[in-house]
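Everything on this sheet refers to the single structure shown next.
Heads up, this is only part of the complex; the chains shown haven't been moved.
As written, the chain order gives the labels A and B, with residue 1 at the start of each chain.
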Amino acid sequence: MPGPPCGSLLDYKTAKFSVTRNRRVGLLHRLLQLSALGYLLGWVLLLRKGYQERDTAPRVAVVTKVKGAAVAEAAGRRLWDAADLTWPPQGENVLFLVTHFIATVQQAQGTCPESPSVLDGMCAEDADCPMGNPVVHGIKTGKCLMFNATHSTCEIYGWCPVENSTLPRKPLLAEAENFTLFIKNTVHFTKFNFSKCNTLQTSDPNYFKSCTYDPVFNPSCPVFRVRDMVEAAGQNFADLALLGGSIRVLIEWNCDLDHPATQCQPQYSFSLQDMRYNFRTASYYWGSQRQLYRNLLKLYGIRFDLSVHGQAGKFSIIPTAVSCGTSIAFFGAATMVCDLVLLYLDAKADLYWKEKFEEVRRGPHGREEVLK
Amino acid sequence: MPGPPCGSLLDYKTAKFSVTRNRRVGLLHRLLQLSALGYLLGWVLLLRKGYQERDTAPRVAVVTKVKGAAVAEAAGRRLWDAADLTWPPQGENVLFLVTHFIATVQQAQGTCPESPSVLDGMCAEDADCPMGNPVVHGIKTGKCLMFNATHSTCEIYGWCPVENSTLPRKPLLAEAENFTLFIKNTVHFTKFNFSKCNTLQTSDPNYFKSCTYDPVFNPSCPVFRVRDMVEAAGQNFADLALLGGSIRVLIEWNCDLDHPATQCQPQYSFSLQDMRYNFRTASYYWGSQRQLYRNLLKLYGIRFDLSVHGQAGKFSIIPTAVSCGTSIAFFGAATMVCDLVLLYLDAKADLYWKEKFEEVRRGPHGREEVLK
């Protein structure tokens, strides 16, 4: 090292300060330092838990199972069980429970009048039905037919007869409200190698066969009655069952792993995602004269979208260091602000300026010297 | 406090500085400070929007619906509608539209010659077909049979007859290009409790029944023509329809919530994920002699993988503080660099060294005193 006359690596150099009896700036400085300390302790460490390492992307697994049976009075007395009403049959993140349907049985390829509910299909004479034009249920053949006593519609080529689009006023499967949905959910926080399942908190193996979830009295039972879920989403089951709907089931795991693992429990919440939900599905079969038929079902029902979110935190030295590090910067900023006030705004800024900045001036010998 | 003679909590202590008239180091210092300021203002605040809290993991919901009808000329004139051609019937994140298929009807368990397209199944004599060996479509029975005039293949036990693997040159359902895909998509940014749907920007309820997406003229209509999507992914529909393919539909929400919510609009983009996509599905039925039959379908088509990404930002005091805090560290670094230049590289480093570091030396009385 060129400079120091008797330099040594182990000399300790401490910054020199000027002490001023300026109470206002002193007070300001202490206040700013207190704010920085309050920010560090209150916000960063207590509220944001800045001393914890966080894992916000747990690996989750969901298995669901629907149970129940409902009697529909539609086409003769009929009993439907969960295998009839849920779709897809395997329980995954999205689950559909049929509450209502329009069945159009034994459709075959051929010609028939379009449904009068299709605006483009209405006609008064053949000229209204240009041949080859596509319409909702098929392709126009060029003829105008009587659909019923009051309506005439274009003849189409397609799956015939066409679907009847008038929906009965009452959901056919209103009893689906008593079906239950069992949600088995596992989270795994890889950063902490911590796993938890929402079904392993009891020693009684039959508990999950008999319990029903209740937010107050039974918050750890993962068996949900369909009606309760719909109502928790602020809807009326009968209304939703008629035209279908989509409900989000949100499972949230908020775990502080510095506390005992038993406190790491999921929170369930339900919200309406969409009114009106339906889709069509068809099954095919061959008739006696080797003609292909299909049964078309327009299914209305409640779609449950399950989503699992989770975060876990655990004390770790690195985030603690980073949180403290960034807060230290604010202590520096406090000093900077006070210096600015002292040097530019104070009445005696002149004096403080001289005291703070000792000048090194060029002396008579053409080199800088300390100005005293 | 032991040390200070007349210490008071409200005294303000300001660091003492030596002022040097060293223009080069002064210039360097100002330049470094300007860079740090430029970094803070330009990059951190303007470009990266460091003053905003961000939510990059919105909760999304997607519902899709396919509409259209196509005429296939394969087995007699046949009209196919969306219920025939889409799979799974419910609209979710992944959607498959059939464009081509190989149907193998009325397969039953039995023995028949293996397909000549299977290399392991070719034979010249019975010895080429060791009994019990598995091959693609079943298990060899030990015989070698004439498949047709030119090929001999091993007899197998399995579902017979085996699937014919030669594919017609023309996609059977080429008209599927005019099908439309309606994508209803909702995002919810939980941090800001802000939700938006891509279908609620109009007051006309029939708008979504008649519009078609166009990146320039109609960017907010969520009804996409299949052919347009394939072309936006840089592919030719006819080519893709023949052997199938997989297309990623990316919906991106980039919302600056400091601006009006109407500016928060999704961007759609399409890209080819994979050429060649097919799968087999079978349906089963019992024949007259209580024998089980199946119809095997090898379906080629376009698989649409929908993925929704989003991020939103909103002004918040904490990220602003952190952004400024980290930038302040760079001001400190600027001073450090200049000190190093001054003390080690400058010609008059000696003088600056003495001036900067005032020494406390052990005096004659065995204790440290200020060296003057």
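As a working rule, a contact is a pair of C-beta atoms (placed from the backbone, for glycine too) under 8 Å apart; a residue touches a chain by one contact, two chains touch by 3 or more.
Everything numeric in this text was worked out from a predicted model, so none of it was measured.
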item: Full complex, copies of the single sequence (shown: 2); value: 3
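Everything that follows uses one rule, which is that only the chains that are shown with their structure count from here on.
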item: Chain A-chain B separation of Cα centroids, rounded to whole Å; value: 17
item: Contact footprint of chain B on chain A as seen in their complex; value: 1-6, 13, 15-23, 25-27, 29-30, 39, 43, 56, 87-88, 94, 96, 109, 134, 137-139, 157-159, 246, 248, 250, 273-274, 277, 279-285, 294, 296, 303, 305, 307, 326-327, 329-330, 332-333, 335-336, 338-339, 342, 352, 355-362, 367-370
item: For the chain B and chain A complex, residues of the former touching the latter; value: 8-22, 57, 59, 61, 63, 65, 69, 71, 77-79, 81-84, 88-92, 184, 186, 283, 285, 318, 321-322, 324-326, 328-329, 332, 343-344, 348-355, 357-359
